[in-house]
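For this depiction, one protein chain was excluded, whereas all remaining protein chains were kept in their positions.
This part shows subunit A:
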Amino acid sequence: MASTVAARAPATIHTSFLLLLVILLSCDLFDRIIASSGEAREEEFTEELLLKPLPDKKILAHFHFQSTVPPSDSIGHHHHLFPKAIAQLVKKFHIRELELSFTQGRWNYESWGGSDPMSNINAKPPGVEMWAVFDLPVNDIDESWKGLTHALSGIFCSSLNFLESSTAYSAPHWGLRTNSSSMRYGALPREAVCTENLTPWLKLLPCRDKAGLASLLDRPSIYKGYYHSQRLQLFSSAASGIILDQTLTVVLQPNVQRNGMPNSYDRFLQPNWSIMSMFKKKVTGQCALARASSIFIELEDGLATELEKLGAGESWNNLAFDLSVAPDRVIKEHNSVEGKSSSILYEFKVVKYSKYEPLDVGIKWKLPLLWSCPEAPFHARRFLMGSGNERGSIAISLQPTQSCDQFLSDSHKCTVRAVIFQVAPWYVKVYYHTLQIFIDGRSVPVADVVEKISVSPSEDKVSPGSLQMMLRFPCDMNSAALAMDFDKGFLHIDEYPPDANQGFDIPSAVVSFPDFYSSRSYLEDNCLKQSPLLLKLQKRTALQSYTEVLLVPLTTPDFSMPYNVITFTCTVLALYFGSLLNALRRRIGEEEQLLKSKDSKRVGLIPRLLSKLKGRTLESHQSSSGSSASSKPRPKWLFKVIFVALIAVLWHYYSNID
């Protein structure tokens, strides 16, 4: 538009410049007006932080940064806020969806929750997990995946490129939450997560960690936590452009100043904390480029119920606790279930604070409160059975939790579905036909329980084995267990990773429950739509949990062995070739003639020695006492040897005496 205006007035340079300037300015203004009127036709960035006290006296901090860009044909190739690297990635590899998570530590499903949206969405397995859905024909996907892993490995300074190998990733169709035939899934459980992965992740933010909420990310504090999960999520479509969600979930233990002996009252009291005490920094205003920036403190429904029992109400300044700063807004969950309190959100707008008036929100507890988190309906555990380097079994056990009853209205005659997705590397050769299912200690025919199953067996050095299985259990069961046998394979010596003696990992299995959903529902409010974090929480998602990573000890060669083998083989080869050449070179007929002519005067040293020994011992054998008789050449020899030895010994002795 600007260019057309400029072309219309070429006559005088002076006026055209002025005009251009004016028009450009007006364009900018115009765009802003459009943006404020709700039509998201511009790149946007929002930053949010959610803090939540956990029942075991830890604090969950969840940073959520969202960058969006409208479709590229409407905005061109230049980006103001959106990271160009990601946009190029999406374009080049035709990504429709992508999720990449770097996690250290394990999510504690028992005490941090498993069925609320926060834990359901953000709990990830240790190490790296990555999946992507491509907008490509099936044949081109693998190529694109390989390129993508390499590109991401470069961007995030990690060994994601190990996912390139076809032995490392699989193609689930329906085992995961997102179902698509053009999906690829891979996990690296051993990947260590450190600041070198965080720095490139921060580079994708428009303000880096120089301003806004990201400036709270004090490295020593966030890496000291019990759980650290850094995530990148990408949605791209022709209609809405690209949405990039970057989240960082950490579970921290606030410092407790214990004065004196802990009494029982102190022991149950939640620790007091503030942003300053956890991150060693205060919030000094928002990132200037952010459209919205807010901090939430969430009190989950268990805690809210306890508060209600105390009659504390939902004010920020009550019997049980004090918030150090007055919240800008209190959002209450709209709960349909009667008799249960709903979770409370306190919102703080960062825009009101600045360097001179920093925000340092915190909680001070006055009364000890005990509550339990919303657990998932089933606890999924996975473990190895058996010992030794030959074979073993993988077992997955599902144990209903107490919250199971809440999910199930009528616990009789109903059934629960569970979907298990598990990938095992090829050297763990799972025999899927040995699948056994036990419910309440009784073996159950597989056909009775399994509703749907798809197995792709592993192929040696080509592809991992993957299992997707939908099970249907009776609701009132007390325990369920699945067991599958496997054989341990052998690797070629150069396929062993460093530190091979540690064992080999089987990545976490994903267990999801399509009958159960997690979602928060807040009263419809226009402002809520502004917050991507709250929108995420309101989304209905099926419950899903990750099991433990398993460590399988495999037979490991002694890696110094190749050296031994080389020396041995060389010796054997030398002997072989030596004797072969000897045999080829010799002419036996000639030798015999030679022997005849030479009259066996010149005999080799060893035969001579041997004949001597032989003569001697034969003689000694004949004379039964053995030592008395002596032949003529022997004493000479013996005397010589003994004489030399004696001289050597004496010389040594005298030389050492000085």
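Keep in mind that, in the parts below, a contact is a pair of C-beta atoms (placed from the backbone, for glycine too) under 8 Å apart; a residue touches a chain by one contact, two chains touch by 3 or more; residues count from 1.
The criterion applied here is as follows: contacts and distances are computed from a predicted model.
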- [ ] Match the chain absent from this complex view to the correct UniProt protein name in "AP-1 complex subunit gamma", "Nicastrin", "tRNA(adenine(34)) deaminase" or "Glycosylphosphatidylinositol transamidase protein".
- [x] "Glycosylphosphatidylinositol transamidase protein"
TODO: Have a look at A:Gly154, A:Gly503 or A:Pro562 and name the one touching the chain we're not showing.
DONE: A:Gly503
Task: Contacting the left-out chain in the complete assembly, out of A:Pro189, A:Pro271, A:Gly285 or A:Pro327 - done: A:Pro189
Task: Touch list for subunit A against the chain that is not drawn - done: 56, 104-106, 108, 110, 126-127, 189-190, 224-226, 228, 267, 372, 381, 383-389, 395, 399, 402, 436, 438, 440-443, 479, 481, 483, 499-503, 505, 548-551, 553, 556, 592, 595-596, 600, 606-607, 610, 613-614, 617, 621, 624, 649, 652-653, 656
